[in-house]
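The structure that follows is given in the form of structure tokens.
Missing here is one protein chain; the remaining ones are kept as they sit in the complex.
By letter and in written order, the chains are A, B and C; residue numbering begins at 1 in each of them.
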Amino acid sequence: MNMVEAINNALHNEMKSDDKVLIIGEDVGKDGGVFRVTDGLIQEFGEDRVIDSPLAESGIVGFAIGLALYGFKPIAEIQFMGFLWPCLDQLSSHASRIRNRTWGRYTVPLVVRAPYGGGVRALEHHAESFESILAHIPGLKVVIPSNPYDAKGLLISSIRDPDPVVFLEPKRIYRGFKEEVPEEAYIEEIGKAKVLVEGDDLTLVGWGSMIPKILKARELMLEKGIKAEVIDIRSISPYDYHTVHKSVEKTGRIVVVQEAPRTLGFASEIISRINDNEMLNLKAPAFRVTGFDVPFPYYKMEEWAMPDLDRIIKASRQVLKW
Amino acid sequence: MNMVEAINNALHNEMKSDDKVLIIGEDVGKDGGVFRVTDGLIQEFGEDRVIDSPLAESGIVGFAIGLALYGFKPIAEIQFMGFLWPCLDQLSSHASRIRNRTWGRYTVPLVVRAPYGGGVRALEHHAESFESILAHIPGLKVVIPSNPYDAKGLLISSIRDPDPVVFLEPKRIYRGFKEEVPEEAYIEEIGKAKVLVEGDDLTLVGWGSMIPKILKARELMLEKGIKAEVIDIRSISPYDYHTVHKSVEKTGRIVVVQEAPRTLGFASEIISRINDNEMLNLKAPAFRVTGFDVPFPYYKMEEWAMPDLDRIIKASRQVLKW
Amino acid sequence: MFQIIDSNGKLVGLDPNLDEKLLKEMYWWMVYARMADDKALKLQRQGRIGTFPPTTGQEATQVGSGLATDKEDWIFPAFRELGTYLLRGIPLEKMFLYFMGDVRGNIIPENVRNLPMYVPVSTQIPQAVGAAYGMKLSNKKNAVVCFFGDGATSKGDFSEGLNFAGIFNTPNVFICQNNQWAISVPRKKQTASKTIAQKAIAYGFPGILVDGNDVLAMYLATKEALERAKSGDGPTLIEAYTYRLRMHTTADDPTRYRTDEELKEWEQRDPITRFRIYLESLGIWSKEWQKELETKAEDMIKKAIEKAENIEELKPEDLFSYMYLEMNPSLTEQLDYLKKMLATKEIEENSEKIEGGFP
Partner (left out) sequence: MFQIIDSNGKLVGLDPNLDEKLLKEMYWWMVYARMADDKALKLQRQGRIGTFPPTTGQEATQVGSGLATDKEDWIFPAFRELGTYLLRGIPLEKMFLYFMGDVRGNIIPENVRNLPMYVPVSTQIPQAVGAAYGMKLSNKKNAVVCFFGDGATSKGDFSEGLNFAGIFNTPNVFICQNNQWAISVPRKKQTASKTIAQKAIAYGFPGILVDGNDVLAMYLATKEALERAKSGDGPTLIEAYTYRLRMHTTADDPTRYRTDEELKEWEQRDPITRFRIYLESLGIWSKEWQKELETKAEDMIKKAIEKAENIEELKPEDLFSYMYLEMNPSLTEQLDYLKKMLATKEIEENSEKIEGGFP
């Protein structure tokens, strides 16, 4: 399955096994979602559970929070991350706080899904990556898969999670590649980073659509005898710094690759944590390969805006030089 | 003047000298603002220029953007930073982008003012500090004064700035102390940090209401012979890393004090930049004294939630121990 | 405007023939809410509770509508519904706790289907619609009542929420406590719409203008709207025309923006006085009964204060334990840090006096 199919399959699994699960969003029903992620679900589960909503993102998330409070497990789709801004009030003022505000008397088992990221020659507002903003909001979980297998396992975990999860889907690789994905349900634990390949020379970390690039960079470097360890963060909130720090302890060198604008992207937090706990183990300053502090550009300039193999490899060389 | 008076005085100055300047917000007119920051302005400038708006934050900022596009210099007041969430769409999708989107054909000389921060025994949603979220949005400027003098000079700069500025006012110290503030207009440059006190032993940096605490901590440490250099960041976007790095070059030790939640607060960016450029000059890992990754608590617990003298001094000791 | 008794307590609408028990209950909750409000104001002035929004003048709106609900109906409040809050079964000490800055004020009893107060204006509205959708999907014959102010009708979430309700035909009753002011902004500067009730037209369901100082009108209008909702006929917007007799919150100074005449005029329409006169005309009210109610209320209020003031101290854990079902490693580290800091505290800051209130 590719990632779209894996996510669709996860939704299908969970809707089938738990009739409290339902989906709401723009065009998620008849149209099957603009990326076809919810394709076929309305036919199987009906329009009461696969709800084509009016065009109102704050309303969608607010409505979904209400459903969650009432005992359902809503999955809200926001068509593009660029249209998630109007939901931040509902997410930060309520979804993320209601358990804490009521000491567990009320809870919000909500999933908000949104495709995110650039590199698909999209119109403005269709290529944003502001995941770090979500990770700054206490009480949310923020999960980002980088492959079909994880996408399914992490989404199922997110749906079953008793707390609100924002699930960001790197649309650049929605149909980028296929993998074996079991038909039956399985879970991948939220809050655990994954060492994708081991290595001793340096640590490469990233998430989402940066992972395939990082893996390719690793391959190219391997040809020169450099063994990079590759870590997929998978969840930026909670953030599994143990796994990253263990790797840095070993390699002493780290490059963090992030598509989002540079200032205060999640890489900043990764590096701050390394400073807190692992500075003495660093043999070179940590290096950030990031997007720039500009809105994601119109597509003629998009290749300039995104980290690429070349930049990842040059950054790796730089930290290895020390 | 105290900070409320200084801000009021700046508004008065600018409205008087430029009839394109106007104010819009909830209760800014007859009531003079819930903190009385706009007191007396409606009487002097009339209700066309000091506009009591309906209760709609996205509308306020959208409306102000329209005014700015048309050639005015609107100052939008958001009553509390906790109610700024609904404005993020207008701010990030438009205010911050219109110059770039049109290559300068249209621009948005807008100021959004909001009181922020805790420590005033407020109700929930009245004590937020999510300034780092604004600093992650390319195209905005984010200015935070820590004293009446700067508040006036920086606000005048913000009003005259040709680009959108979010001006955050640390309400904890709105009336905390008075300073000499000239009656006439003057400016403080945006994007310049300020070394408040020099010192060789370590660097203490912060912004907003953390500054008076830091200064007090410095005093107490001075009694033990420790000379800290104190830097007021004043503008987190653009961020004047030169000033901070110059200090770190000298002291080799730094403590960053931030009221906001820890993960991805602006301290993370400060530390990442030090990692980028100054790691070799560090004699100890940089230390963050921050809020916790929880919503700002109901006031019985607020003292636990905020950095205090004790924590600042302990952190300083820790970085000095190395 | 739908009205049963006028400002003088005279029956001007159809006699609803409600039974005495219910009428007495209405009166009791209004008196209790008013007295609790009085007391809260005193406590605030003594520094024993923090800023709070008084409810005086709006008791009929809150009590009339609240008593029309069933236990199984849900309520999504704003922050100025003390009457409803109490009559639904939330102990008064919770309210005191809340305004003492104690988060435990929000732990609503398990059997009470109220959400705690919503501070960010209007944000409860789409949530109330989602909950109602869930109810409908669960084939429950219940409804969701959602409160908000006149100011709230300007917010996007009001419009998005009501639009969802119209589309999904949810069992919602929206009650706008139009108390004529949103802090200093008068109703006519809040919207150019002639009434708030007519805003329902934009969402395809009925809106009705009700005298919010008439507890009987509020009761009947809400009852009818609830019946509509429960029988599948969809949502209703009720504009309860009322008045906030006190300040917006204890941090507010209403003399800056409204006239004494206006206040006096509305004091004449006091919802409790008018209902008392009506009950007296029915032979239900007496001075002795009034005394009885007041004594009972005083006693309850006293006990609530005692309970709230004597609650056990909060622990550092309480700052972190309820963030997620399970605490994550970062939070555990932060909690450890906090505990260590408190255990080794050397410098006590004498928190400087904080000036300048907030609304």
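Methods note: contacts are C-beta pairs under 8 Å (C-beta built on N, C-alpha and C of every residue); 3 or more make two chains touch, one makes a residue touch a chain.
Just so it is clear, the structure is predicted and the values come from calculations on it, not from any experiment.
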Query - Among shown chains, those touching the left-out chain - result: A, B, C
Query raised in the report: Which of A:10, A:24, A:122 or A:190 sits in contact with the chain that's absent?
Result: A:122
**Report entry** Which residue of C:80, C:94, C:199 or C:276 touches the chain not shown here
**Finding:** C:199
Requested in this report: Have a look at A:200, A:249 or A:302 and name the one touching the chain we're not showing.
Outcome: A:302
Query - Of C:37, C:59, C:81 or C:160, the residue in touch with the unshown chain - result: C:160
Query raised in the report: At which residues does chain C meet the chain that is not included here?
Result: 154-160, 163, 166-167, 169, 189-194, 198-199, 201-205
Query raised in the report: Footprint of the hidden chain on chain A, which residues?
Result: 4, 26-27, 29-32, 34-36, 52-59, 79-80, 82-83, 85-86, 119-126, 171-172, 174-176, 220, 262-263, 292-294, 297-305, 308-311, 313-314
Query raised in the report: For chain B, which residues reach the chain that was dropped from this view?
Result: 22, 48-49, 51, 53-54, 56, 58-59, 61-72, 74, 86, 89-90, 93-94, 99-107, 138-139, 141, 162-163, 191, 238-239, 241-242
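One rule holds in what follows: only the chains that are shown with their structure count from here on.
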Query - Neighbouring chains shared between chain A and chain B, ordered by label - result: C
Query raised in the report: Compared with chain A, which chain's mean CA position is the farthest off?
Result: C
Report summary line: dist(centroid_CA(chain B), centroid_CA(chain C)) in Å evaluates to 35
Report task. Would you pick out the residues of chain C that each touch at least 2 other chains? Result -> 103, 120, 156, 323, 330
Report summary line: Multi-partner residues in chain A (2 or more other chains touched) are 58, 86, 89, 93, 100-101, 138-139, 239
